[in-house]
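With one protein chain removed, the remaining protein chains of the complex are shown where they sit.
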Amino acid sequence: MIRVQSNDFDPGAEQAALVAGRRDVGAVVIFVGLVRDMAPEGDRSALSAMTLEHYPGMTEAQLAAIEAEANRRWPLSASLIVHRYGRMEPGERIVLVVCASAHRAAAFEACAFLVDWLKTKAPFWKLEESADGAGWVEARAEDDAAVDRWAVSPPKAAE
Amino acid sequence: MIRVQSNDFDPGAEQAALVAGRRDVGAVVIFVGLVRDMAPEGDRSALSAMTLEHYPGMTEAQLAAIEAEANRRWPLSASLIVHRYGRMEPGERIVLVVCASAHRAAAFEACAFLVDWLKTKAPFWKLEESADGAGWVEARAEDDAAVDRWAVSPPKAAE
Amino acid sequence: MRILYFAWLRQRTGTGMEQVTLPDDVRTVSALVEWLKTRSPGHAAAFRELKTVRAAVNQTYVKLDHPVADGDEVAFFPPVTGG
Partner (left out) sequence: MRILYFAWLRQRTGTGMEQVTLPDDVRTVSALVEWLKTRSPGHAAAFRELKTVRAAVNQTYVKLDHPVADGDEVAFFPPVTGG
């Protein structure tokens, strides 16, 4: 299941709903991505907010395609991607990935695979606001290395 | 932080409390372990319940020691282990591991490290109940392979 | 034909979506870009540096030589930055 929404989500409620009534799930790995202020690491001004823009229709289709790919690669009992768009402040939850499986290795690997893809290849564009003003974040080459270890190409969106 | 308790926990509430007010956390990886009925995989009777027994004092000390080890190995912003004991039925949550970091790789690795240790080395003993009766689970050799990849020895408990 | 713009292409063109009627001689994404650039100074600015512009036709990523036809949904955006 995938959802692209502007409102926040509750990781605990999503986890419970995803495996409700199941007796065959031993491991649920949940990734929660938060808006992080990178200013302390560099010479930038403190981040006041971030706005994520998406391509309604294509973004959902690509998320569904990569989720299907994860389910082909690993024996998952259930999976869920929830991605927010819109304006968010540091500390806010931005993305949720939940992978449930009988065993922990599959759940961990599938979750890491999805997160690597989402953080680099998902069709979102990031506008950062700070005291210096607002600017669009450029695509980062170093992030591609994390995705490359899975040898995955961006899924083709539905036509 | 570590807790050993008989009552259930809420992964979402624990995640939120662990990073409340932080602006430097980008990734939170949460593992939720559930009681799983392994009967469908083998020729056993359906599991009706599992009881976890622990060694009050030593169990907490060992959990705190392995958590400290994870924090030495990876740059974590915060971490939490909650482990339940007592009688639980299939589908119930049994263990929670939360690792928060600026970056996702550290959070994923530290969480997998802690879960591998907990699932094999933590001082708990498992009594399984089924239509066949109740029996103590024996230590499994195959699980040690998962821990061995981290080259970790069981932490010495506090004296 | 529906044209969509995202991120700074949306800001420079001043619109997120516009409906256009394709001239007969515009048959590729590339030709479409050249034609769109004539619509306003904002459009010209949006397409000034084509190496940072990506395109999708009917929600599938394409190269600039990809064909376009009336009824297509064509989107222009910078390289995705992920979530």
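Think of it as A, B and C in the order they're written, each chain with its own count starting at 1.
Here is the rule we use: a contact is a pair of C-beta atoms (placed from the backbone, for glycine too) under 8 Å apart; a residue touches a chain by one contact, two chains touch by 3 or more.
Note that the coordinates shown come from a computational prediction; the quantities given were computed from them, not determined experimentally.
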item: Visible chains that the absent chain touches, using the contact criterion stated earlier; value: B
item: Which residue of B:Leu18, B:Leu76 or B:Leu118 touches the chain not shown here; value: B:Leu118
item: Footprint left on chain B by the chain that the document does not show; value: 33, 52-53, 55, 57-58, 61, 83, 94-95, 118-127, 136-140, 143, 154, 156-159
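In the analysis below, only the chains that are shown with their structure count from here on.
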item: Chain centre separation (chain B, chain C; CA means) in Å; value: 51
item: Centre-to-centre distance between chain C and chain A (centres being mean Cα positions), rounded to whole Å; value: 27
item: Residue list for chain A, restricted to those that touch at least two other chains; value: 33, 119
item: Multi-partner residues of chain C (at least 2 other chains); value: none
